[in-house]
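Structure first, then comments.
For this view, one protein chain was removed and the others were kept in their places.
On to subunit A.
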């Protein structure tokens, strides 16, 4: 068994490579002028509201250094919350606070942080530490997402999120990301989170990978990942499909979570979605993208597109 695979075989399996994704899809279908809509979480949020796509409730936007002072007043009333840089990428700079314990704020990992740490974190965000190119940024304080219990038990800490690749408005491939001990509670695949491919037709789990290798059980919780079925699947597909109208971007990754009380919520959009989703699904993206590209009459309504995608890409 060699550690390599021949390019011919990859291409026969329809695997999309990074260069092809960049030139053939991102550069071709994603209009640069629309990038700020997805690179800036605040803009994404406001936009999503206009298109009836639910997002976690926004509590505060910290724009200036002096506004950091108001943070503690506002945070008094909150049980759990998440601080995010508006222009952060790859989940960098996101701090999740589960609850308060006296003066201390407790993270998902159980670590206790003083207020000063959070204020410092806010000022780092404003200075642009986590934004692309180090540009000044704003910080968002959002409601904490409490994942639906059925899904949450599969994940080691963290919030399981669902990534759907939407091509010209059609959801073409989906994956559930479960955080692990190795990924430090983050749903970042290259840090060791588990990626579970999801059937577009039903929301049932297909394959699962960690560090690009197929697995059957979650490494920390020990649960068989093949038992997973996502609830509210149709709503999620519809939300994802609507993001096409909202942004005008032809090739995006839509990140959703399933909140216990609120149902599916849009977390963020990604104009350069990763390729590991193919490993999690055990399928290449290219045939599905070609299928959509060859449509003579694309469906105008998101509902119609979801129906088409479920019928065409479901198993």
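We take it that a residue touches a chain if its C-beta (ideal position, glycine included) is under 8 Å from a C-beta of that chain, and two chains touch if they have at least 3 such contacts; residues count from 1.
Here, contacts and distances are computed from a predicted model.
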{"item": "Listed names \"Cytochrome aa3 subunit 2\", \"Inactive transglutaminase fused to 7 transmembrane helices\", \"ATP synthase gamma chain\" or \"Cell division protein FtsQ\", with the criterion being the UniProt name of the chain not displayed", "value": "\"Inactive transglutaminase fused to 7 transmembrane helices\""}
{"item": "Identified contact with the non-displayed chain, of A:127, A:223 or A:307", "value": "A:127"}
{"item": "Absent-chain contact - pick from A:48, A:209, A:267 or A:309", "value": "A:209"}
{"item": "Residue numbers in subunit A that touch the chain omitted from display", "value": "3-7, 9-11, 13, 15, 17-20, 23-24, 28-29, 92, 116-117, 120, 123-124, 127-129, 134, 184, 191, 209, 212-214, 250, 278-279, 282-284"}
